[in-house]
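Every protein chain of the complex appears in place save one, which is left out.
Should a chain be cited, it is by its letter among A and B, assigned in written order, with residues numbered from 1 in that chain.
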Amino acid sequence: MASREASFIAMKQGKLRYQIKKSKTSYLMLAPFFVLFFFFTILPVFASILLSFTDFNMLEFPEFVGWTNYIRLLVNDDIFLIALKNTLIFAVVTGPVSYIMCLLFAWIINEFKGKLRAFLTLVFYAPSICGNAYMIWLIILSGDRYGYLNGLLLKYDFINEAILWMKTEKYVLPVLIVVQLWLSLGTGFLAFIAGLQTVDKSLYEAGAIDGVKNRWQELWFITLPAMKPQLMFGAVMQITQSFAIADISIQLAGNPSVNYAGATVVTHLLDYGTVRFEMGYASAIATILFILMVGTNKFVQKILRRVGE
Amino acid sequence: MAKIGYVINGKRHFFKPKDKKINRSRAGNGMLFFLMIVFGILMAAPLVMIGNNALKPLDELFQYPPKIFVRNPSFENFKDLFVAMNSSWIPFSRYIFNTIIITVGGTAGHVLFASLAAYPLAKHKFPGKNLLFRMVILSMMFSWTVTQIPNYMIISWLHINNTYLALILPACSFGMGLYLMKQFMEQIPDSLLESARLDGASEFYIFRKIVMPNVKPAWLTLAIFQFQQMWGNTGSMFLRDEELKPLQYALQQITGGGTARAGASAAVTFIIAAIPIIFFLICQSNVLETMTSSGMKE
Partner (left out) sequence: MFQEKLWLMGKSRLKTYESTWRKDVLSNQENEPYRFYLEKGVHTIRMEVVLGEFSEIISEVEESVQELNSIYRSVIRITGVSPDQYRDYQIERSLPELSTEIMEVHDKLDETIKDLQNLIGENSDKESVLITMRDQLEELADDPERFAEVIGAYKINVRATANWITQVIDQPLQLDTIYIYSPEEKIEIENQGFFARIIYELIRLFYSFIIDYNQIGNASEEKGESITLWIGTGRDQANIIKSLIDTSFTKDTGINVNVQLVDMNTLLRATLANEGPDVAIQVPNTNGIAGAVLLTSNDSSVNYGIRNAVIDLTNFSDYEEVAQRFEESALLQQQFNGATYGLPETQTFPMLFYRKDILAELDLAVPKTWDEIKVTMTVLAKNQMEFGMLPNEQTFAMMLYQYGGEYYNSEGSKSELDSDNAINAFKEYCIFYTDYKLDKETSVEERFRTGECPIIISDYTLYNNLQVSAPDIDGLWGIAPVPGMLNEDGTIDRSVGSTGLSSLIMSSTEEPDACWVFLKWWTSSETQVDFGYEMESLLGEAGRIPTANKEAFEAIPWRVDDMNALLEQYKWVKGIPQVPGGYYSWRNVNNAFYTVTTDTDIASPREELVDKVTLINTELSYKWEEFELISLEK
């Protein structure tokens, strides 16, 4: 009967309204952050997604073009395919490896005490602090025959001529992977260090009593499960970073890199956004990337749920 | 007393304080140490280089390929920088003032707002909780390059362009901070909070006196990271008035003088790298301090 339905809905609405009223404090606490968040993150993201359906040269008002950008991107863009391939390679190789490295190094450094630990943390976090740290790779990888790497290899006769590392297509990607790994001890690393320290020490003691034999068992059975929230955090950060690799490619290999050997989705995006004045198209690339990241995230979360089993 | 335990093979164990430690072999320790040294050198190399560059006289700076270590160290570059900075029409102290406002404001604001919002997301139930949280995570995945332009337009529309707020307000709402704090707060045992509520404490009180102290390593870490972000953000995108520019922006503009300012530029790079490191060291030692006892406090 209609009135029964109506009263049922009214009851639910009432319940909702009641719940909202009860959670007043929660909303109050959320407010400052989320108001700003709305303006500075949500709104721009929506705007960008909207822009992906337009033709926008950044100096004039955007013009609506529907799905054109997406069609062109997925059907007609060879460079995008190269970029996508590179990005996936990066994500698959550096993603997990960086993640494990962060974890491993955080765990090892945690074994040390006091000043030494602070010092080691600093040393390992160093490349991330000095914004332009990968400049040192520019020097090592210099194509000059007196460059560090070339000089070394030439001296011991491994090669005959200086190699232009950043301009030879087959070397660009492997080198970038190495540099990325070197840079990978960033936020995840610090979060793990902090997380390791919030694990209740008494858990370890109890574990000792109950037959946990060595460090590795301790890690798998005690430490990691206790750190699940941080692990999740680290994973999300890592994925976001791996898919968004662009800076090192641009600084080391240039944008565009020679024959697009170092192109990633984001460098491709930058190309369209800043060089070609096609921001609508760039927004479409960003949206596709976004979908890709979300998918990967779901996948990784499933895996992480099984840690400790 | 709160019951904290863990699960092995389906059996629940509770801790019984006793003096036993898990076996750590000497060889294991030694090997670890050695590995650390090797990697450590590789990681620390850029820092070393930046420090050395700042002390190099001009002829060494121009060497190609560059050498890492300086041979004839001198403070010429810093002197040059000092002279160059003094010639600007804004007093130097103003740049420092701007920097403090922006960096401290952004860092403190971020830590505060993010923590405040993380608490309900971690521990309360309310309609829309999952939606909000998911939004935050998802939004972090959208490429920043592309959102820059709408971002700029919004800031301009809000009329905060060319003010300190243009840098501080967006910083207060970075998703990563929220996420980090929430993950840490989740680990706080509910029973702690319940007992406080039973004693009549307000949510804000609980937040201040119970939650935050317990996740100190987390927000200290967040502070480090956020400080670095704020410091690294020269504000060149939004700030145009000379009197609003932070120190790092002003220093960077010295490099516009090209080769003639190469020495000063090396000194600039050093200063810009050194400040976050100092902040980092200060915070890290605090992170350690809190860990003399067990993890969760009553």
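Some notes on this structure:
Keep in mind that, in the parts below, a residue touches a chain if its C-beta (ideal position, glycine included) is under 8 Å from a C-beta of that chain, and two chains touch if they have at least 3 such contacts.
All of these numbers come straight from a predicted model, not from anything done at the bench.
Between the chain not shown and the residues B:M36, B:M49 or B:A84, the one that touches is B:A84.
If you put the hidden chain back, the residue from B:L42, B:I68, B:A108 or B:M153 that touches it is B:M153. The chain not displayed touches chain B at residues 57-60, 62-64, 71-72, 74, 76, 83-84, 87-94, 97, 148-149, 152-153, 156-157, 161-162, 234, 236-237, 240-243, 250, 253-262. Residues 55, 57-60, 142-146, 161-162, 164, 167-169, 256, 258-260, 274-277 of chain A touch the missing chain (whole complex, contact as defined above).
We take it that only the chains that are shown with their structure count from here on.
Of all residues in chain B, only 4-8, 13-24, 28-29, 32, 35-36, 39-40, 42-47, 49-50, 64-66, 113-114, 116-117, 119-121, 124-127, 132, 135-147, 149-151, 153-155, 158, 169-170, 172-173, 175-176, 178-180, 182-184, 186-187, 202-204, 207, 215, 217-218, 220-221, 224-225, 228, 232, 269, 272-273, 276-277, 280-281, 284-285, 287-288, 290-291, 294-296 touch chain A in the complex they form.
Interface residues of chain A facing chain B in the complex, by the touch rule stated above, are 16, 19-20, 22-23, 25-27, 29-30, 32-34, 36-37, 39-45, 47-48, 51, 58, 105, 108-109, 111, 114, 117-118, 120-136, 139, 142, 144, 146-148, 151, 182, 185, 187, 190-191, 193-195, 197-210, 212-215, 218, 221-222, 225-226, 229-230, 232-233, 236-237, 239-240, 243-244, 246, 266, 269-270, 273, 279, 282-283, 285-286, 289-290, 293-294, 297.
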